[in-house]
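Sharing a structure below in structure tokens format, with a few things to ask.
Selected chains only, in their assembly positions.
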């Protein structure tokens, strides 16, 4: 961060680490504003959750500022499946409902807890974590990240639904099961990509 | 951040940049949890707002992780007066009500906007900013920071209610008014410290 403001300029015609900046004279308060997290999203994924980002791609004023938000909505039984953020720690605040949440360290130890409306939980940078709505009502959280573009790597999709495919022999050996089980998971997850 | 977890250990008997860490075997999920933002605080300050932090002092697991939250409650007419965070950008999400918010750049330009429930606004790192509830109902926001301990420097209090006092001649010259006006402000703000 080398000046007060470097509002992202996707029209700059040049790609740099982060984004090039708009001319100062074009900056307005709108560049620092976003209304897209105000309402629950419509959850129609197979896992029963929906993530809506409020990062530099939505709020150009966040460029170089190192922070962003997101909102996650969960149906009853909905899961935000195990994933990592390669570039950020996440801290969630429950807007509504109750969730079972957890993260796993590199020493393979799970830290988990149930959290309800108004409560907070931290998922340290880079570690695998998840949230599940085991209640019978919808739930939602607000997430904060110390990156303007934290990235998300959802592990089941990463392993079983990448393009091109991760080879079967990598997956059978990693999970110590046969091609049948691997292909079953692939078939279940693959259509979710389109 | 040089390991998965370095949970703050205020009992370590040593003060370092940030905090020393607890032994790994003492870490539990509670270290990453906080319930203190769940309910509105009781606002009885002269400015009509109350800030409640959810930083490393409250959530020891945040140590070295570079992110934190806070909650601000506003009475009708309440103000979170102009202040800076020396170590963080802030991004707010309106939990309830409507607020007039703004920040001023080092080029002395004000960017301001009215935001209501579910909307987001960004206050870039280190710049003076404020929020005011000009509605007739209470309001509240959730704030996120890219620091586990962002620090807050409330400017009227910093200038007119520090201990020891900032000398009168500094303030009269800075604000280009007389000792009478300066002492009036000092007397109004000073009691608020105790």
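Side notes on the structure shown:
Per-chain numbering from 1; labels A and B assigned in written order.
Going forward, a contact is a pair of C-beta atoms (placed from the backbone, for glycine too) under 8 Å apart; a residue touches a chain by one contact, two chains touch by 3 or more.
Keep in mind the model is a prediction, meaning the values are calculated, not measured.
Here 2 copies of the chain are placed, and the complete complex recorded in this file has 6 of them.
Operating definition for what follows: only the chains that are shown with their structure count from here on.
Averaging Cα coordinates per chain places chain A and chain B 27 Å apart. Of all residues in chain B, only 1, 4-5, 24, 27-30, 32-35, 37-39, 54, 59, 61-62, 65-69, 88-91, 93, 95, 102-103, 105-107, 111-113, 115, 117-125, 127, 142, 144-147 touch chain A in the complex they form.
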